[in-house]
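Starting off with a structure, shown below.
For this depiction, one protein chain was excluded, whereas all remaining protein chains were kept in their positions.
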Amino acid sequence: MKAVEFRDVSFSYGEGTFAIKNLNFSVEEGEFVAVLGHNGSGKSTLARLCNGLLVPDAGSIRVFDLPVGDKTLYDVRKRVGIVFQNPDNQTVASIVEDDVAFGAENIGLTREEIGRRIDFALHAVGMEEYRNATVARLSGGQKQRVAIAGVLALGPKMMILDESTAMLDPRGRREIMQVVKRLNEEEGITVLLITHFMEEALLASRAIVMNGGEIVMLGTPNEIFEKREELVKYRLALPRISRICSRLREGGMPVEYTLDYEILAEEIAKCVSKPSI
Amino acid sequence: MRIQAEHLSYVYNEKSPFAARALNDVTLTVEEGEFFGIIGHTGSGKSTFIQHLNGLIRIPSSLKKRKKYKSDTVLRVGDFDLASPKTDFRALRRSVGMVFQYPEYQLFAETVFDDVAFGYKNFAAEKPRKEELEDAVRSAIEMVGLDYAAVNDLSPFDLSGGQKRRAAIAGVIVTKPEVLVLDEPAAGLDPLGKQEIMQLLHRIHREWCKTVIIVSHDMDEISENCTRAAVFSEGTVKYVLPPAELFVHTDELRELGLDIPLTAKICEALRRRGIEISCDFTADDLVRKLLARREGIC
Partner (left out) sequence: MLKDVSFGQYYPVDSFVHRLDPRLKIVFLIAYIVALFVASNFYGLAVCAAVLLFAIICSHVPFGKVFRAVKGVLFLVIFTAVLNIFFYNGDAVYWNAPAVLWEWHFLRVTQAGIVFSVFLVIRLVLLVTCSSMLTYTTTPVSLTDGIESLLTPLKWIRFPVHELALIMSIALRFIPILMDETERIMNAQKARGAMLDSGGLGKRIKAVIPVIMPLLLSALRRADELGDAMDARCYMGGKTRTKYKKLTFTWRDLIVFLLLAAMIAGVVVLRIYLGAPL
């Protein structure tokens, strides 16, 4: 089944220019897809279209075979959850447990079921110990994990992360990426990861590059990162490691392009002299 | 201006159940002309430290309160003695510019011009002449790489994310402070935006502000840009070293929960394969040294 399917979708914020232009794309159930693009490339708009926070000007969107429209919003949002960028602006309640319960309460579950969902969601993001903690006292990464738990409590089949790591420090970023990967692999949740960190896109099975509201590149992360000139054209900076690879090659050391520093070290080791001891 | 702190301590909310020791006996010197880095987690004391530098947090001067500071506490920025109650904090703030995290959220005026002019007017001894003000604002806006003619009449809220941040920085450097302190100047920007901001800071460092201090989580940023860096943890300073010497301590840094730069990770992986590379942890130097050791055509 297709988790999301866009057919000829266009959307404009009403300034004459299209934020999304004639877009066709789909995500299979269980997939992990990364969406890359510089600020203003239309990738956040794409996220908001997926669960009806924005309504397309033209074209149609289906989510798990359900057309996204006014009448289906409730069911669409139960299936597709979004985690946003700012960790401070997504929590409704002051206490972790109460906030995770919010979504589950909205869909009218029984108390017992809500309790079970909170247990499950907090466990899935590794925040069980913080059940009764005050949200304000958590770190950025922990707040985002609570936000993910809040979405999980709705029992979604798909999760969209709209630059959810952009405001976090490296440690928080790692925490979130681990959680997301586990949810995809163990719970079978479809993931659409919107990011401008190329390193994060590596976890995906497929990556999409957006520019000017259109999909301009499509493929596995490695395929995409090999087309370096093209990426630069779309205002995407190459990961630092790719730049080191290029410069080594330019200098005459024939290393393979890789995004894993262990592999790069292996490649380099083949080419440099070991000190004779 | 040389910055010199000795035995500096600070406690938040003293006498309340939430009292927290933010700085504990910090001793640190930043020489004039440095591009200095400060590394540490949220809550490591780095924000408290930089807020001392322009008197946003003051060393209490009354004797009673002074007890909690060791009597040998020293905090000097150039000729300003911040431990003395007679310090002219206005003059100090003019010489020490401070750019907070997400500075674009402090924009407030109707036009970019007015916003940038705000600091200049505040610090001027008397109302500046129109041409003088215009000159200062124009050069600050041009310094941060914005087109003066195109943006000066715009509302700052109509600028793009990266432009807003530049405008906010212009609003701080408009008085040409000798020391510029920036808290996470590249946070939240896309990778290209990050690179551009760092280039901008180097330009400001070359042309306007003798000393630049940045707080950053990004170790690559520190290793590529800084002359020296201080590592804060739990209110104390663990290391003050040039990147070339700092990132040799990979295990210790990891123990503090900090990352290490990519170059250090590559060197570490090579060492495990029996190859010792000593470099200063900039990509330039690493690539050069690796190429110098290239053997045959493998």
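We just call them A and B in the order they show up, numbering each chain from 1.
The rule is simple: contacts are C-beta pairs under 8 Å (C-beta built on N, C-alpha and C of every residue); 3 or more make two chains touch, one makes a residue touch a chain.
Fair warning: this is a prediction, and the values are worked out from it, not measured in the lab.
When you scan A:37, A:150, A:221 or A:239 for touch with the missing chain, the hit is A:150. Checked against the full complex, the one of A:111, A:249 or A:270 touching the unshown chain is A:111.
Within the complete assembly, A:90 is the residue of A:39, A:90 or A:184 that touches the hidden chain. Counting over the whole complex, subunit B has residues 12-13, 16-18, 20, 51, 54, 56, 90, 93-94, 97-98, 100-101, 103, 105-109, 118-119, 122-123, 157, 171-172, 175 touching the chain that is not drawn.
Although one chain is not displayed, its contacts with subunit A can still be listed: residues 48, 51, 53, 74, 77-78, 81-82, 84, 86, 88-95, 97-98, 101-111, 114-115, 118, 134-136, 147, 150-151, 154.
Basically, only the chains that are shown with their structure count from here on.
Remark: subunit A and subunit B have CA centroids separated by 31 Å (rounded to whole angstrom). Here subunit A touches subunit B in the complex through residues 38-40, 139-140, 166-167, 169-171, 196-198, 235-237, 240-241, 243-244, 247-248, 251-254, 261-262, 264-266, 268-275, going by the rule given at the top. On subunit B, the positions that touch subunit A within their shared complex are 41-42, 160-162, 187-195, 217-218, 220, 257, 259, 262-263, 265-266, 269-270, 272-276, 283, 286-287, 290-291, 293-298.
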